[in-house]
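For this depiction, one protein chain was excluded, whereas all remaining protein chains were kept in their positions.
Going by the order they are written in, the chains are A and B; count residues from 1 in each one.
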Amino acid sequence: MIAMDETDISFFKDGLRLDGRKADELRPVKIEVGVLARADGSCYIEMGGNKVIAAVYGPREVHPRHLQEVTRAIVRYRYNMASFSVEERKRPGPDRRSYELSKVSREALEPVILTNFFPRSVIDVFVEVLQADAGTRTAGINAAAVALADAGIPMKSMISSCAAGKVADTIVLDPMKEEDNFGQADLPIAMTPSGEITLMQMDGGLTPDEFRQAVELAMKGARDIYELQKQALVKKYNQMAEPGKMEVHACD
Amino acid sequence: MTNVISEIKKDFIYNLLLKGERIDGRSFDQYREISIERDVIRKAEGSALVKLGSSQVLVGVKMQPGEPFQDTPNRGVIITNAELVPLASPSFEPGPPSEVGIELARVVDRGVRESKAIDLGALCIEPGKKVWIIFIDVHILDDCGNILDAASLGAIAALLSTKVPASRFGLGEDYILPVRDIPIATTAIEFNDVLMFDPGVDEEAIANTRLTIITTAEGNICGTQKSGTGMLRPEQVYRIIDIACEKAKEIREKFLEA
Partner (left out) sequence: MDRKVVVPGDLLSEEAKRSGEGTYIRNGSVYSLLYGLANFRDKINVIPLAGKYVPGPGDNVIGVVKDITFSNWIVDINSPYDGLLHISEFPKRIESADMSKYLHIGSSIMARVKDVDPTMKVELTLNDRKLGLIRVGRVVDISHTRVPRLIGKGGSMISMLKKELNCSIFVGQNGRIWVHGGAKDTDLALKTITLIEKEAHTSGLTDRVVAYLKREKGARS
């Protein structure tokens, strides 16, 4: 058993986790499509206490010019946390963590984007974490995938992301803050609906068997999230289908 | 990364103005629809999401104890920052704050500070050693024009909903931050001798000059900022001030009092 913080939390009570969930339950998810007027595509997502907004601009001209590629669009992803998104106010601007998250998130989405349709251009993805509650990178990727679809970017498939963790020797789905901070392992993944993995990270300690269990559980979570992403997109389209009705989507 | 505005569009806007009309049908001193939602970010001590037309600005207030400035050892500290994040506009670039972003933060700060809305003396914990630091962080989400007024509204709305997190630092019970005034910023632009309040995105793009007036609950002026490369005559300034006071009063009464 990995030594925990001095607060010696007991993660399970009567088989339920600190927030009342079962081991394989996702936190509540809310997805809104097209919440920004200036961006080409946008999505607001709440996953548990996470509040994240993603916007896509592009394809558009690349600045500075020397970054452009002759045969395809480049994809840029910028993950950023608002100063007020965490308990102790964060200094604005990128840090090493956000650079790493930006890179792996971009690599989670790029495999499905048809960049060869748009030579010499850039597809910019911007993710702002407005409130953080463990799992901001997965929330960001989920919102970004929806924003890309909303912007009309051609993709082979959607991408959905979810994490699994280990607390009190149990594999759990979608760790919350305390489980993330004081648990034994954290494993976020991203994948296509057919199960091709585009992001996988892990820290902590897992036996090979536990690792397999965690991956399977995270993939189940990602599949459930895919259904919610699709629902949100279809819902937006149907709302627009009412002749004469104009929906203005608000950021919560 | 901003597009060139076509002459046709400029002419169209100008011709409408000559007829006394704006592109979205508003009158010259009319504000777009405003909505203010408070307490949207639980983790922040105070927060507000302001929508001004399609512009959206989120302001978060965080508080923590810290060291006072050397020249004001018994007064709390206010630090105002604005992030013009690239998701809000095709013309915002990632990177350190631009002069536009810094100016916005400083003008929002001016409103809060010069109106004495927060009693900095009451934020002293241990004279000379420990005071409350208030961080006002403006996060622009969607720039559809006049994000300055929206940010300023957001700042005071967030402060009005702020709870001092004393218990987290062993300094007693949490309490509502006392706010003594409600400064409101109102911005007008000038284009070919016509003055317009609450400019939208297209109007901002063609205007040369902008004047922001910040007024207090008593109707006094506690801050102004002229920006842009154009010029204003004194009578234009006075006209803007008259309308600004009126507008600020309307907005204050409708959204922030009670």
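Operating definition for what follows: a residue touches a chain if its C-beta (ideal position, glycine included) is under 8 Å from a C-beta of that chain, and two chains touch if they have at least 3 such contacts.
Bear in mind the structure is a predicted one, so any value in this text is a computation, not a measurement.
**Student:** Please pick, from A:Ala55, A:Ala82 or A:Ala151, the residue that touches the omitted chain in the full complex.
**Tutor:** A:Ala151
**Student:** Touching the absent chain: which residues on subunit A qualify?
**Tutor:** Looking at subunit A, the ones touching the missing chain are residues 40-41, 58-61, 70, 112, 114, 117-121, 149-158, 192-193, 229-230, 233-234, 237-238, 240-241, 243-244, 246.
**Student:** Take the complete complex as the reference. Which residues in subunit B touch the chain that isn't displayed?
**Tutor:** So the residues of subunit B touching the missing chain come out as 3-10, 12.
Simple rule for what comes next: only the chains that are shown with their structure count from here on.
**Student:** Determine the centre-to-centre distance between subunit A and subunit B, using the mean Cα coordinates as centres, and give it in whole Å.
**Tutor:** 31
**Student:** Considering only the defined contacts, which subunit B positions touch subunit A in the complex?
**Tutor:** Touching subunit A from subunit B are residues 1, 40-44, 47, 49, 51, 54, 56, 58, 60-62, 64, 81, 83, 85-90, 94, 96, 135, 137, 139, 141-144.
**Student:** How about subunit A: which of its residues touch subunit B in the complex?
**Tutor:** 36-39, 42, 49, 51, 53-55, 57, 60-61, 63, 78, 80, 82-89, 92-94, 124, 126-128, 130-133, 248, 250-252
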